[in-house]
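First the structure, which I've put down as structure tokens, then a few questions once you've had a look.
Note that this complex is displayed minus one protein chain, with the remaining chains in position.
Entry: chain A
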Amino acid sequence: MAVMTYIQAITTALREEMIRDEKVFILGEDVGKKGGVFRATDGLYDTFGEDRVLDTPLSESAIAGVGIGAAMYGMRPIAEMQFADFILPAVNQIISEAAKLRYRSNNDWNAPITIRAPYGGGVHGALYHSQSIESIFANQPGLKIVMPSTPYDAKGLLKAAIRDNDPVLFFEHKRAYRLLKGEVPEEDYVLPIGKADVKREGTDITVITYGLCVHFALQAAEKLAEEGISTHILDLRTVYPLDKDAIIEAAKKTGKVLLITEDNLEGSIIGEVAAIIAENCLFDLDAPIKRLAGPDVPAMPYAPTMEKFFMVNPEKCEKAMRDLAEF
């Protein structure tokens, strides 16, 4: 098994899917000759040519909308938004069109499009290159939102997204791109969209999170283990629609639940996770459901002091986890 970075796993998935199915193609800003600003599409232009790795004009709504049109025809477009922060001009296409197409046509039409976007902070990206934008789309039935936390998950879930017959938003943590390395099978495999994954077994407290925060929680759990605190960690992987069964099972397992997101607290994904637990696990809980998230300010500032203040990190996780364990 090869060890690769998170972004190499993404590129590998793209390459393998383009070889497997001629209907798969990529469109976005700078995805062609340059291979993407993060180099997620590195080398694909040389292999597959400009028709299948399409440098588009700088227009996000067209990138999404043209992709949706091609998907309606029967292609398998992978649209790249250069930064998740810049997906906003395409929201009408994603929410009014892609999300509702199957439903509004009574199952006559569908849009098998994957929209990839790098999200997340801790990279000195300031307000507009750092945001978590998943909650904007997380009450839009018809959409699926996948946010993998490891290279292994990234490859298997991106392949699943491309093969899915409905629109999938695939958000990649940009700091994870080169920070995270892991073993990735060379053979073809897909992971199920809509299924959470236990990343660590434990008995004292449960952490439910996704994306880069999974790693912060794992690091914190290692430290807490030295103190005799055993942490169970559930990685949501798909943040919409949520894997309710896995959430309930993980919460019941320890009765003490901490929910973590890098997004602003109010209205984030973890609020819905808390509601699922509150509805289903009342008599299994031994502590209030706790949340750790970014503060409710518009987005993270540029200056390192303020950026660090905003970001979730292993230390913040460790403190919140210990507090919960001691409740």
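Basically, contacts are C-beta pairs under 8 Å (C-beta built on N, C-alpha and C of every residue); 3 or more make two chains touch, one makes a residue touch a chain; residues count from 1.
To be clear about the criterion, contacts and distances are computed from a predicted model.
Asks: Since a chain is absent, check the UniProt entry for it and pick the matching name: "Spore germination protein", "2-oxoisovalerate dehydrogenase subunit alpha", "Molybdate/tungstate transport system permease protein WtpB" or "ABC transporter ATP-binding protein".
Replies: The chain we cannot see is, by its UniProt record, "2-oxoisovalerate dehydrogenase subunit alpha".
Asks: For the chain not shown, which residue from A:59, A:139 or A:203 touches it across the whole complex?
Replies: A:59
Asks: In the complete assembly, which of A:10, A:70, A:146 or A:270 touches the absent chain?
Replies: Among A:10, A:70, A:146 or A:270, only A:70 touches the chain that is not shown.
Asks: Hey, which chain A residues sit against the chain that's not shown?
Replies: The list for chain A reads 25, 51-52, 54, 56-57, 59, 61-62, 64-75, 77, 89, 92-93, 96-97, 100-110, 141-142, 144, 164-166.
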